[in-house]
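First the structure, which I've put down as structure tokens, then a few questions once you've had a look.
The complex appears here without one of its protein chains, the remainder shown in place.
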Amino acid sequence: MYTEKVMDHFTNPRNVGEIENPDGVGEVGNAKCGDIMRIYLDIEGDIIKDVKFKTFGCGAAVATSSMVTEMVKGKTIDEAMVISNAAVAEALGGLPETKMHCSNLAADALHKAIENYKDNQLKKE
Amino acid sequence: MYTEKVMDHFTNPRNVGEIENPDGVGEVGNAKCGDIMRIYLDIEGDIIKDVKFKTFGCGAAVATSSMVTEMVKGKTIDEAMVISNAAVAEALGGLPETKMHCSNLAADALHKAIENYKDNQLKKE
Amino acid sequence: MRRIYLDHSATTPVDLEVATLMMTYYTEKYGNPSSVHGFGREAKQALEEARRQVAELIGATPQEIVFTSGGTEADNLAILGTAEAMRKKGKHLITSAIEHHAVLETFEYLEKNGFELTVIPVDAEGIVSVEDVRKAVRPDTILISVMHANNEVGAIQPIVEIGNLAKELGITFHVDAVQSLGKIPINVKEMNIDLLTVSSHKIYGPKGVGALYIRKGVRIVPLAHGGSQEKRRRSGTENTPGIIGFGKACELIGKRMAEDSKLQTKLRDRLMNGIVERIEYVKVNGPIGEKRLSNNVNVSIRFVEGESLLLSLDMLGIAASSGSACTSGSLDPSHVLLAMGLVHEIAHGSLRFSLGRQNTEEEIDYVLEQLPKIVERLRMMSPLYDQ
Partner (left out) sequence: MRRIYLDHSATTPVDLEVATLMMTYYTEKYGNPSSVHGFGREAKQALEEARRQVAELIGATPQEIVFTSGGTEADNLAILGTAEAMRKKGKHLITSAIEHHAVLETFEYLEKNGFELTVIPVDAEGIVSVEDVRKAVRPDTILISVMHANNEVGAIQPIVEIGNLAKELGITFHVDAVQSLGKIPINVKEMNIDLLTVSSHKIYGPKGVGALYIRKGVRIVPLAHGGSQEKRRRSGTENTPGIIGFGKACELIGKRMAEDSKLQTKLRDRLMNGIVERIEYVKVNGPIGEKRLSNNVNVSIRFVEGESLLLSLDMLGIAASSGSACTSGSLDPSHVLLAMGLVHEIAHGSLRFSLGRQNTEEEIDYVLEQLPKIVERLRMMSPLYDQ
């Protein structure tokens, strides 16, 4: 059911873990199935220097988490903000129909982490 | 579906044919399935000396016709009158449930032939 | 004893290649296609390949195929499912007088439950007239169901014309193609068919498997409830080995159709003409030539009864079937022959031979040698026959 790429990211997920004192953190729960994902960002200037994730979820949830971290590392936060669920799914060579909602987790958690970073910046000012 | 005895009577039916100038003839059609049987009797005193049949019908119809002729040959007409459908079916080692009605043909035609004989006798008197 | 099987319209043997493939899925690749693991995935994959094979034979897309437990279930699903889905739109149903019991009895059930039914008659050859269908249509007609080829007399119906009519009028069109599949090319798109019933055990596939083609966009209410198999259109653990066998059988018959048909037409005509030449008082039932299935022979032999004929043939190892009341549970002779105008008594003495891939000329000649003797013997016994 899953593509090779999905299985690869599930088996060898990139960027698993936490960042101590992160610049931004985003956590989302998938209302549909109850899965949970947390993303940690380390940002310098506008650039995402490092990114880590933790996920409680299905194979697709883990794989999209891993994929999205790869996609944003080194990107500007503006570039990261426009990464869509569909783009993550596509980067994985597609997801089964019933699993399309899983890709929401990753993109949503990412966007939330960036917003959290922006909030933190505002508070610092 | 049929017993060996039924198949034997179907393959080698006893007493097939007609009797010229019979003492009694009975013909019945099976209302349920449209099959037809005719029985010819040759009677001396009260004794059935000879009996023949012709049948247009299923395997069970042919076999019961054949069996009933065997059962009555040499019997008195009173003995013949009490031969029931069930008795014919039993003599054949039984019939499938959906084929029980077929035994009606033979007993009914026999009884009709005996009544025809009695009618003929009355007319002669 | 030799055995000559001439009852392929009742059921066919399973092709050895098909049976061998199925064995693998019974004993090795036995996973449940709904399972997440490797056993499940390999079953699922083969299931989807079968769906593709069935779709290809009838010009559909795989998503439009729903597997069922046979032709009967597919007919029921098509008819009950449409009636339920469309009952707010209308209550009028149209079918023909020569449909299989699975279709006719389903319509009669609906008629008893608030729907209205028009049954179109057939002509003496067993063919429905498109004009009759057109005349039967009402503003509240929701379904037209006409079979592709009849199972008893092999009469091929004007499906293209009825399909055009149904399309023009926007009425759902169901076709029971159980007997035509693999014998006449079918293309549901070109023929404007919305629902098509097929069955595996008539095309050298396993029994207990069938499919309903449901044109994309046509809504059907499912018959049974439970698992979400077949996109919720048919619940129950899939009969994976059976379905895989059906798929393979579709692939094989697709390749062999033209050749099978040519060979069987030859045997059919040899048998049909031979019977007519050798036996007196015989009537061929159904159309002659193009409008007849390549494997169907149906004759009425006067003054003798069908079951007696069958039993006598059977004792020589020849398997055939009959429209006689006496072979059926119902005790009414074939509704198809009666609809074609045959009187009860003649319908009663009818005999169907249906040919298959393995039959030979020599087998046909053996039947032609034996049948006249059987008929002679039974006629001698018959009160209806006067030399």
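Read from first to last, the chains carry the letters A, B and C; within each, the first residue is number 1.
Heads up, the rule we're going with is that contacts are C-beta pairs under 8 Å (C-beta built on N, C-alpha and C of every residue); 3 or more make two chains touch, one makes a residue touch a chain.
Note that the coordinates shown come from a computational prediction; the quantities given were computed from them, not determined experimentally.
Residue C:H37 is the one among C:H37, C:K88 or C:K216 that touches the chain not shown. Within the whole complex, the absent chain has one touching residue among C:L223, C:V284, C:L368 or C:L384, and that is C:L223. Mapped onto chain A, contacts with the missing chain fall at residues 2, 7, 10-11, 13, 16, 27, 32-38, 54-62, 98, 101-102.
As for the chain not pictured, it touches chain C at residues 3, 5, 7, 10-14, 16, 19, 22-23, 26-28, 30-32, 34-40, 69-73, 75-76, 100-103, 105-106, 108-109, 199, 201, 206-209, 223-228, 235-242, 307, 310-311, 313-314, 317-322, 327-330.
What chain B contributes to its contact with the hidden chain is residues 1.
In this section, only the chains that are shown with their structure count from here on.
Centre-to-centre spacing of chain A and chain C amounts to 55 Å, using the average Cα coordinate of each chain. Chain centres here are Cα means. That of chain A falls 91 Å from that of chain B.
Multi-chain contact residues of chain A (touching two or more other chains): none found.
Residue positions of chain C with contacts to 2 or more other chains are absent.
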